[in-house]
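Below: one structure, written as structure tokens.
With one protein chain removed, the remaining protein chains of the complex are shown where they sit.
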Amino acid sequence: MKKRVLSVLLSATMVAGMLAGCGGGGDSAATSGSAGSDSNATEETGGSTDAAEGESTDAADATGDAAASGEFDWKKYDGTTINVMFNEHNYSKAVISKLEEFEALTGITVEYSSTPESNYFDKLNISLSSRSGTPDVYMTGAYQVWEYAPADYMEPLDDYINNPALTASDYNYDDFIPGVVGALKWDLVPGHKVGEGSQWALPMGWELNNLSYNKNVLADKGLEVPKTTAELLDTAKALNEFAGSGSYGIAVRGTREWATIHPGYMSLFSTWGAQDFAIEDGKLVCKLDSPEAIAMTDYWVNLIKTAGPPQWTNYTWYEASSDLGAGKAAMMFDATSAAYFQNFAGASQESGNISWSTIPLPEGKTEADMKANIWIWALAMNKDSKNKEAAWYFLQYFTSPEYMQYAGTDGASPDTPRQSVMDSDGYKEIVGSAENYLESISALTENASIQFTPQPYFFECTTKWAETLQDLVTSNKYSSTEEAMQQLKKDLDVVVSDLVISE
Amino acid sequence: MKEQNVNSTATSELNVVPFKTRVLPYLIVAPALIITIGIMIPFIMAIYFSLTNYSFRMPKYNFIGLQNWINILTSSVFWKAVWVTLRYAFFSTVIEMGLGMGIAILLNNLNNKFSKIMRVALIFPLMVAPITATTVWQLMLNNSVGILEKFLNIFGIYNFPWAASPSTAMMTVVMIDVWINTSFCMLLVLAGLQSLPKSPFESAKIDGGSTMFNFRNLTLPMLKPSLYIALLFRLMAALQEYAIIFALTQGGPGDTLMNLSLTAYQNGFQFQKFGFALPYILVLWLFINIVAKQIVKRQRAAQKQAAGLEE
Partner (left out) sequence: MNTASNRLSRVIQNGLLAIYAIFALFPLIWMIILSFKSDAQMYNTTFIFTPTLANYKAVLFESDYLTYMLDSLIVSGGAVVVSVVAGVPAAYALARYNFKKKEDIAFQILSFKFAPEILVVLPLFMIYQKLHIYDTYFGLIWVYQLISMPLLIWVVRGYFEDISVEIEYAAQVDGYNWYQIFFKNLIPLIKPGLVSAALLAFIFAWNSFTFPLMLGGTNIQPITVAITKFLGTDSAHYGQLAVASAISALPAIIFALCIQKHLVRGLSFGAVKG
């Protein structure tokens, strides 16, 4: 009896769902005049977009063969519609402001969504997992490549870059800073470093992580910019309460997520000589219990406890950089641009007072050992896209030297991935006005790269890593840093245990 | 008025008049049911996915039986999450119910201008999206630049850690939940108080009952239906809260605030292990359904009892 009721209900649902749904839609349209007409309008455009997409797919297929041999022509994919997903960011704002020019040049229509960062990747994951081909192009981070490329969510771009029929002659791929564009290459083998293999995405902007400080505060206290880790600890300690209660020595991030590991912590971790994973006997093995990793983590925990933000476990990019700008933190070990955005006129109370340094050196290390970790925002193409050539045009246009020049100067994206832009007078004039900003970047660029070992469980591993750091700072769960790191190593070995290393 | 009998009389009598078919009530309910039950399909799909290793990361997935369930139910992470879920739900619901009832009684007793303004003004916190409410609170709670720090400094308290320390994090998220949702309880209880019939109280006054006696024997039983509804809605929401916790601490410090919803969200969407994440949330759903059914049963009984008291 119960079963029958259920099946009747279910089938009734299927049939009547549509009817009731239509009724529902009609009702909602009747809510108010403007609302109703608006919803109809959207449905109509939705319909026509579908039609356009269908046609354009055919068009793209038809021209696909011709494309491989023909002349390069911006108008070749005229009439195509592509869908782009952006993370809400200065980089994407700059792109959006130039969309009309792109559409006029190519005849390609761009539909886009822009989602705040806190939820962007959740939304992107769901969209990609449906494998429907939407979005055609999406904004991604470098670490996400290790997840998306093996999952077949990313189209390798090499064949597009190297095809003169698809890529304008003035694109100048070699102009990208090698460390930055190389960090978006990977051979898909967990444990292998970035830099080899296919080009999975192209950079929009990047940031490296180093020490920045409020030069007035240090001068007032008669303190030198710390050059070693020992000096950093002493200086930070001496700066505690420099401006009364609530002010402290050094701002760093501390929330329970990957974003706590990759900025200052990872730069110092690598400079210290530690690494996260290594391949041993054909298996990926966590190396977080190495003496260097333990010593560095012990130092870091101590730094936070003595001179870090009082509410460190709640500190994200926003809190850390705001405190520097508000004159509450004397130094910050985070992204170059985090401090930059506090420094331009009118941005914060301390704007104009901020300067940049490099990475403080642990005992026995020299400047040649400095390894800054980097983060890259990039554009990638969906492997399931049905408009790949048009999508490539989009990628190409918004990573071209001409566009990058705009983004680096008027587009307010201070970290350009192109050498030609970095060398240009316009860029130097705007970005170079920040004291020591360009100098610290160029000092670190040579060894700046992604210091993590690529593997698809990156986010799970770094979240657990951050959790362990939080436990060490806020609780007595572990008797020593060594014990905590050994436990963490065991946990992470389990997480990555099912990865197959195909040498 | 004999409220208890209304339903049965209604049925027998209305069955005689024009639309006397047995299908009619089902037909009237149908649109509502269809609209909501269409949503039922995802549940069935979710149960199926929980038996697979479905992951956004892999192009294909396999049926793996109860593997996810066994892994989760035997892990300490799961039981810790259950404990956090229950503690969070208990504290926030108890405080919201108690405070909501207290404020409603105050608003009801004080029939002055101040209380009349407050009747509307106090529901404003409900109207701010929880995500932004949490962001504003976070800013207020900041030790370096927050307004509450400046306020506490007056009393000689410096650097109170709020959400940043394992010992105060639970209290802080509960406080924000209370700030947002107390007005919901208050609204329901106040509505109940305002519609209490006068006559039983008048006769009780003649009998010389004390205020306390009246409250326990008349007000409370008649308020019970409203209280149960408030309890139902708040408890069920608190058991699956994740927006406030996620915005404030992402479940930290350590694993202090990792409840079932957050653990499922993190495994499913951030770590992309969707099949593995589902048992967490299915256990939660089952538990919610059992508890909700009990509360609803009691609410129905209380409603009948309250109707009886009005005579």
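Note that the chains are named A and B in the order they appear, and that numbering of residues resets to 1 at the start of each chain.
In the analysis below, a contact is a pair of C-beta atoms (placed from the backbone, for glycine too) under 8 Å apart; a residue touches a chain by one contact, two chains touch by 3 or more.
Small disclaimer: the values here were computed from a predicted structure and weren't measured.
Looking at the complete complex, one finds that the omitted chain is in touch with A, B.
When the missing chain is restored to the complex, the residue among B:169, B:190, B:245 or B:258 that touches it is B:190.
The chain that is not drawn here is touched, among residues A:115, A:198 or A:487, by A:115.
Residue A:342 is the one among A:167, A:342 or A:357 that touches the chain not shown.
By the touch definition given at the top, subunit B reaches the unshown chain through residues 1, 3, 6-11, 13-14, 17-19, 22, 24-26, 28-29, 31-33, 35-39, 41-43, 45-46, 49, 99, 102-103, 106-107, 109-110, 112, 114-115, 118-133, 135-137, 139-140, 144-145, 147, 150, 179, 182-184, 187-188, 190-192, 194-197, 222, 224-226, 228-229, 233, 236-237, 240, 242-243, 261, 264-265, 268-269, 274, 278, 281-282, 284-285, 288-289, 292-293, 296, 299-300, 302-303, 306-307, 310.
For subunit A, the residues in touch with the chain missing from this view are 5, 20-21, 23-25, 27-32, 35, 38-39, 42-43, 45-46, 50, 83, 88-90, 111-119, 122-123, 126, 129-130, 132, 318-319, 321-322, 325-328, 337-338, 341-342, 346-349, 351, 412.
In the analysis below, only the chains that are shown with their structure count from here on.
Across the interface of their complex, subunit B is touched by residues 9-10, 12-13, 16-17, 20-21, 23-24, 118, 121-122, 125-126, 128-129, 147, 150-152, 245-248, 255-257, 309-314, 319, 322-323, 326, 328-329, 456-457, 459-460, 463, 466-467, 470-471, 473-475, 477 of subunit A.
Within the complex formed with subunit A, the residues of subunit B that make contact are 30-31, 33-35, 37-38, 40-41, 56-59, 138, 141-145, 149, 153, 158-159, 161-166, 247-255, 266, 269-272.
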